[in-house]
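After the structure tokens below, expect a handful of questions from me.
The other protein chains are all here in position, but one chain of the complex has been omitted.
Per-chain residue numbering starts at 1, and chain names A, B and C are given in the order in which the chains are listed.
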Amino acid sequence: MSGSTFGSIFTLTTFGESHGPGLGGVVDGCPAGIALDEALIQRELDRRKPGQGVASTARKESDRVEILSGVFEGRSTGTPIGFLVRNEDQRSRDYSKIMDVYRPGHADLTYDAKYGVRDYRGGGRSSGRETVSRVAGGAVAGAFLASVGIEVTAYTLELGGIRAQVNDPWGAQDRPFFAPQDEIVAEWEQRVAAVKSEGDTLGGIVEVIARGVPAGLGEPVFDKLDARLASALMSVGAVKAVEIGSGLDAARSLGSVNNDPILADGFASNNAGGILGGLSSGQEIVVRAAVKPIPSIAKEQTTRTAQGGETAIRIGGRHDIAAIPRINPVLKAMAMLTLADMLLLQRRMGRS
Amino acid sequence: MSGSTFGSIFTLTTFGESHGPGLGGVVDGCPAGIALDEALIQRELDRRKPGQGVASTARKESDRVEILSGVFEGRSTGTPIGFLVRNEDQRSRDYSKIMDVYRPGHADLTYDAKYGVRDYRGGGRSSGRETVSRVAGGAVAGAFLASVGIEVTAYTLELGGIRAQVNDPWGAQDRPFFAPQDEIVAEWEQRVAAVKSEGDTLGGIVEVIARGVPAGLGEPVFDKLDARLASALMSVGAVKAVEIGSGLDAARSLGSVNNDPILADGFASNNAGGILGGLSSGQEIVVRAAVKPIPSIAKEQTTRTAQGGETAIRIGGRHDIAAIPRINPVLKAMAMLTLADMLLLQRRMGRS
Amino acid sequence: MSGSTFGSIFTLTTFGESHGPGLGGVVDGCPAGIALDEALIQRELDRRKPGQGVASTARKESDRVEILSGVFEGRSTGTPIGFLVRNEDQRSRDYSKIMDVYRPGHADLTYDAKYGVRDYRGGGRSSGRETVSRVAGGAVAGAFLASVGIEVTAYTLELGGIRAQVNDPWGAQDRPFFAPQDEIVAEWEQRVAAVKSEGDTLGGIVEVIARGVPAGLGEPVFDKLDARLASALMSVGAVKAVEIGSGLDAARSLGSVNNDPILADGFASNNAGGILGGLSSGQEIVVRAAVKPIPSIAKEQTTRTAQGGETAIRIGGRHDIAAIPRINPVLKAMAMLTLADMLLLQRRMGRS
Partner (left out) sequence: MSGSTFGSIFTLTTFGESHGPGLGGVVDGCPAGIALDEALIQRELDRRKPGQGVASTARKESDRVEILSGVFEGRSTGTPIGFLVRNEDQRSRDYSKIMDVYRPGHADLTYDAKYGVRDYRGGGRSSGRETVSRVAGGAVAGAFLASVGIEVTAYTLELGGIRAQVNDPWGAQDRPFFAPQDEIVAEWEQRVAAVKSEGDTLGGIVEVIARGVPAGLGEPVFDKLDARLASALMSVGAVKAVEIGSGLDAARSLGSVNNDPILADGFASNNAGGILGGLSSGQEIVVRAAVKPIPSIAKEQTTRTAQGGETAIRIGGRHDIAAIPRINPVLKAMAMLTLADMLLLQRRMGRS
């Protein structure tokens, strides 16, 4: 209710700030008997680490996860799975320059308005570092989904306005930028380098797909699968739009074009993105997130101090040039958490 | 948890199908002392009625609301507000043609997969008629928001690919198509007529804005204001994408362009759509929903029966040609319900 | 969250006051395919009606239930089940005597403190009449439980300090006072008549038992089955204590006496009340509620007005002399709602 718990039955509760002792969370509701260990979670955390492409910061974080409960002899016990990732890279810095300044595009102003207290050492709870807990929790969800034959992947569809062809979506996890084709990587590297040299930053689009999802997942009316997915992805900082299937294009289409004919052996197309009336149709689930450029830019910007005066700010340092590709495993994690939750909800409502 | 309750503190629980005795709901958590009566709710319901423009069905529904509890001497008492709208237009029809056929783009197939039972007289719970309860509940939320100086409006930004200029957003409630300018109305009427004559249907984009929202609304991390709004709008049937502020365009922008500079007297632009780090910034909240074309088309389509065979279907009758404009008051209602809930959540967490 | 919704998956949301148009509710999460009609709900409502014994008021309420949604051709469809019971007996009365007086033992003072608004025509939401919605919702839960072989009964164990022998718990539903033996009825009638003639009121103890509950229901740590049952029963007005199994006696027992030995063919005793570690054990669930005397007495009492002055009050009229027996179907309903919810929760967490 205060925003740190995701889901209703398969839940993830997270805690932690960028400059505190550590980040972690509690997964509650994971069924017993799921194969699970620290290596499985670590693999996902490593995908979110800096240095996964030239768009990333040079900040070193080893981000080792420790499972604190809920796993016994390599399997989940059905009890809550607590985990912890200690913060390591907390060099003492001089915060005097930024502690009173509201960085444009950041949450400094709004957190101050809400809490009247601000951890000026970093974004605190609004920092992208918070997503460590999402990725770890999502890995647990992924283990559960794998046990019932559901797979999820996330890949970069567009970066800096350059769109990829989706030739190999399931191989994207092992490619730079989590690209869905080989050829695009060099183009994106050039684009990133050019923008970086200008002190600016880039946005893009990430597509998340899931296969093996049975028909009937989702709860009418307010907890439709697409509503839940939209909330899940939009809850990730930097996401400004979420599309399902044909998405925004559907608004400019005709009914006769946008409808997916149903043939005896399945759907003839997938403009619905695998969701009809808020319930999964058995097709591949397709959802996209539009990611804004990182607001920390090296160019000078006008902004306001906590005291109300105007000032100029230039944010240097170890910052990423784009949330992509590091946001990909985060968005994948959110989709996995959503599907795990909806699957458990369905188990007790469906006809069987 | 089973999808018929929206919100966490200011909640709306709905019930009802298109062909049953009626639709209704329960608003719980509305503070005591809010001015409220049936006329206020009726006004919003009337906005969602057929005949608000040429895009609408000729079906006649008087949709009279009755308040059943929670209001005494013209004010809310703090106890749950029950309401009921009886279905009137239930002419007996011959359902034999559609009772075994999965209409493309509809939820027939997915509901059957989920429940194994299907109310073949209409869309049942997946019918657009379900939104009667949303609009009534939203009107109560609107009364509460008005009492604290928050106003919400929704207007059609685009219909059939033809985009309006937003000259008069706050006057849109009284214009055909809920249009934000006068001139566009004739253009849209022509477009609708042309598509209708071809037996086809149209989509469009609705923009919802809110003014007077104080800074600090929203709960990090998972219950960000934008995440909640995305879920609220996406939960409405026919919505395939949700954008906040610059939305999809942010993905193709640069940080230096997309950031909103903060001047001494306020923000210089509003690409953020009034939300930073998931919390309201005090600016106008701006959110858009992409609405797909109505799937019930008069053209012949290929589909499947419940028994598995292929068949052709042509859906005639009293159907709308576009969910717009009737979806506008629904989307406005969802935004109002979201803001009312987040406002009450904030009341107990903020610094005051 | 604002108190009008019970349960997490199988939920009941209620509305309505004693002197408004009616009372009702929404059951969400009931699986599809459960046999259900108005007669089934009416039967339980009739059990809660006045005139079920000499302890009851003479007030006439026909309390006819109407199902508004969620049932098609005699079976639940999986969508929310809305229902409505109209208030009929609203004779216009002179409220001037009580509208400013806080009746002792009633919620007048506390509702005024909370809401600052008071429906002075009756207890409003704190009236016992609110339980109409609980009983109707509980009947739906009972239909679901019956479909999986679970039965629940409630009987009066003690009235005015006179304890019954539990000779026939499952026949109690058809006996005056919902008595678990024939002989006690005359004794209780005498006790009630004597107290009534003195203008005073009585309390008692109700026992609720459930058979057919499979082992493993309940969620550690905070949603233990006994914690949920305690909350369910204590949420009924007039209940001041809840016991599980040996209950209060356990506090004065020894471990060697209170433990239930486990033999090859089952438990040797049931001091645990069918719950171990918060999970059902497969034994009969046994829970008791202590019910206070009805606070509306014909004797003169000292109390305070809303303005702060002391005054004397004597409450005459059509009031019951004891909440028993009319509270029995209410407590049974709450137990059934709890078990239905825990059963659905278990379905998706257990090993199967």
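Odds and ends about this structure:
Heads up, the rule we're going with is that contacts are C-beta pairs under 8 Å (C-beta built on N, C-alpha and C of every residue); 3 or more make two chains touch, one makes a residue touch a chain.
Every value quoted in this text rests on a predicted model; they were computed, and no experiment measured them.
Touching the missing chain, out of A:E66, A:E198 or A:E310, is residue A:E66.
For subunit B, the list of residues touching the undisplayed chain reads 1, 8-9, 29, 31-33, 78-79, 220, 344-345, 347-349, 351. Mapped onto subunit C, contacts with the missing chain fall at residues 1-6, 8-9, 14, 102, 104-107, 109-111, 113-117, 123, 125-126, 130, 158, 160-161, 195, 200-205, 214-224, 226-235, 237, 239-248, 250-264, 268, 272-273, 275-282, 290-297, 299, 301-304, 308-310, 345-346, 349-351.
Panel shows subunit A; residues 1-5, 8-11, 13-17, 20-26, 28-29, 32-33, 66-70, 72, 75-82, 84, 114-119, 124-125 of it touch the chain omitted from the view.
Keep this in mind: only the chains that are shown with their structure count from here on.
Common neighbours of subunit B and subunit C under the contact definition above: A. If each chain is reduced to the average of its C-alpha atoms, the one that sits nearest the average of all protein C-alpha atoms is B. Copies subunit A and subunit B of the same sequence differ by a rotation of 180 degrees once their CA atoms are superposed, given in steps of 5.
Spacing of subunit B relative to subunit C, judged by their CA centroids, is 38 angstrom.
For the pair subunit A and subunit B, the distance between C-alpha centroids works out to 26 Å.
Centre-to-centre separation of subunit A and subunit C, using mean CA positions: 46 Å. In subunit A, the residues touching two or more other chains are 1, 8-9, 220, 345, 349, 351.
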